[in-house]
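The structure's right below; bear with me while I get my questions together.
Heads up, this is only part of the complex; the chains shown haven't been moved.
Chain IDs A, B and C follow the sequence of writing; residue 1 opens each chain.
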Amino acid sequence: MKIKVLNPNTSQGMTDRIAEAARAVASPGTEIVAWCPVDGPPSIEGHYDEALCVPGLLEAVRQGEADGVDGYVIACFGDPGLQAAREIARGPVLGIAEAGMHVASLVARSFSVVTTLGRTRGIASDLAERYGMQRFCRKVRASEVAVLELEDPSSNASARVLAECRRAVEEDEAEAIVLGCAGMTDLCKGISQALGVPVVDGVAAAVTLVESLHRLGLATSKRGEWAYPLAKVYEGTLAGFSPRG
Amino acid sequence: MKIKVLNPNTSQGMTDRIAEAARAVASPGTEIVAWCPVDGPPSIEGHYDEALCVPGLLEAVRQGEADGVDGYVIACFGDPGLQAAREIARGPVLGIAEAGMHVASLVARSFSVVTTLGRTRGIASDLAERYGMQRFCRKVRASEVAVLELEDPSSNASARVLAECRRAVEEDEAEAIVLGCAGMTDLCKGISQALGVPVVDGVAAAVTLVESLHRLGLATSKRGEWAYPLAKVYEGTLAGFSPRG
Amino acid sequence: MKIKVLNPNTSQGMTDRIAEAARAVASPGTEIVAWCPVDGPPSIEGHYDEALCVPGLLEAVRQGEADGVDGYVIACFGDPGLQAAREIARGPVLGIAEAGMHVASLVARSFSVVTTLGRTRGIASDLAERYGMQRFCRKVRASEVAVLELEDPSSNASARVLAECRRAVEEDEAEAIVLGCAGMTDLCKGISQALGVPVVDGVAAAVTLVESLHRLGLATSKRGEWAYPLAKVYEGTLAGFSPRG
């Protein structure tokens, strides 16, 4: 099968690392296509950043549909555009917050999310509620590491993330950790070894869940809310986005 | 004060009616500026439509800030872009679903929402939950009237909306009605008279609430989640959206 | 329009300050009538105090109806008698806890309530739940300032309230504050300036919301729970309260 992994910020470096993490867990027969936009925010750290990355991401899904993609992963912890993408895709679409939290709830009674900046904590909490995972989520913690610091080897980003994860285990008594940013994907194994609890990287989790759904023959229900968008003609510069129904 | 009312679809006719409803309840000293985009969906009927109207709407808020606008109303019942707009505006920003539901909860123990197409009911339910209004919301009902039918005098849209409102009162025992589309603004008074319960039009409700907040000297908290977006340089065609912090 | 502001304790001084706060935000055409009882508790600090102030307050509403009052504000943070008052009033009736919490939720994702004595915290929490505002309410904090200390210039009440508000911002990460007593109305502006977050005084908030409802042509639904009381003859000394239906 072909899975398109969508990193909605413009960082090629982060996209490469995400692709690597995806390939590391993908099944033998799975092709991973990683994408990031040319236009838009270099990092997603709030509602405004999120809102502006979504049209590009949806264009990438439209292109994916033309290219025979079987499933998608939205590799940004706010899961931007998830429901819109589900409307236009044939196959399953998963967000990494969604995937990470679901998976964590299968191996632990409780988890804490460790994310980047404090201002994004509300976004993660809202998603926990939307996915029904709030009852497992002890706390959403901010490491106050900016997204792009994760790309900078000279920062001590990984130590700060680890320290916050340790606080989650000790203070929240979290039985597992969900990493709250696609850019943390390569920290997963080290933190798990350091702390002795399951640590979930949403990118890897989402890839395996998309594969699961594919093997089960399941795709987004087209009855109800995630049916294909109604056919209509968009005006002006957005005409290219017009849904054909 | 100056309030900018944002209709995120491209229908000028609906925008005019929305402006009229806004002006009908505005205080003497309030200037209503109504806006709709040139580009994008002619009606908003799902997540995909919503996602694509947001960047234009945010551009209109940025322009509003330059023009000295004191507060904003997002005149589409999905409240698209609400949180992103709050990040970039100095003054208050309200969605019409938010305003309509809050106001209804002040005059009735329970309400039902009567909206357009069934596929948007989940959006309204999610908003009811987000705003804490779920406990008052008996049901979200679809009249199965498409948004643009509301603009077409030859359709029997208003009769069908009324019929659905009547079912809300009789079957759900709703003590009030919240109209689930900005395009229904001129049906409000008639339905209330026909059914003998309060009927809330979100556009009018939002205008008076923005005025209230303004008179109270209150604007969106800039501490925490709705702080101004972090300064960063957006890439490519979206460079113009780059937040200055 | 004419709004009657009901302070259910017997303190004329507090009533005067409440009236002042109400007039400061009222629209030009609004007349504010402030009332407090001759009989009853000098301050409301628990369920027993609340229960005993309610009949007098309901009598004041009955008188208001005879006097052509258009709307009411119950200016005590426990919102005593709110539902009973709604049954007998033609126009809208709002409590200041209700108004304060709703307004805060429109300008911040989270707030803390800062109230007087610890023993009243449960009352405020119950109201937050009843109004659907619990999800926004980080904490109900007690300043342990008694209600009448707020009237005593020689007490350091305002400093203690400010200190508790500061803890709300720093420890709860509240993005706004709701003041938990009508007697705090004149502290609002100072605390907001000191802390840099929106601070909501329920009295002012309720006045503007009653005006909003009035301008929207909305009054309490008379279908269902808040219908006029059934006509019946009360016995003995309470005969004067007999509802005429």
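Throughout what follows, a residue touches a chain if its C-beta (ideal position, glycine included) is under 8 Å from a C-beta of that chain, and two chains touch if they have at least 3 such contacts.
Here the structure is a predicted model, which means the values were calculated and not measured.
Visitor: With 3 copies in place, how many does the full complex contain?
Guide: Whole-complex copy count for this file comes out at 6.
Throughout what follows, only the chains that are shown with their structure count from here on.
Visitor: Of the chains present, which has its C-alpha mean closest to the combined C-alpha mean?
Guide: Answer for the innermost chain: B.
Visitor: Compute the distance, rounded to whole Å, between the mean C-alpha positions of chain A and chain C.
Guide: 44
Visitor: Please set out, as single numbers or ranges, the residues of chain C touching at least two other chains.
Guide: In chain C, 109 touch at least two other chains.
Visitor: Provide the residue numbers of chain B that touch chain A in the complex, in ascending order.
Guide: 10, 37-43, 45-52, 54-55, 58, 81, 83-84, 86-88, 117-119, 121-123, 126, 129-130, 146, 224-227, 229-230, 232-238, 241, 243
Visitor: For the complex, give me every residue of chain B touching chain C.
Guide: Touching chain C from chain B are residues 25, 27, 92, 94, 98, 102-103, 105-110, 131-136, 169, 173, 175-176, 189, 192, 196-198, 200, 204-205, 208-209, 211-213, 215-226.
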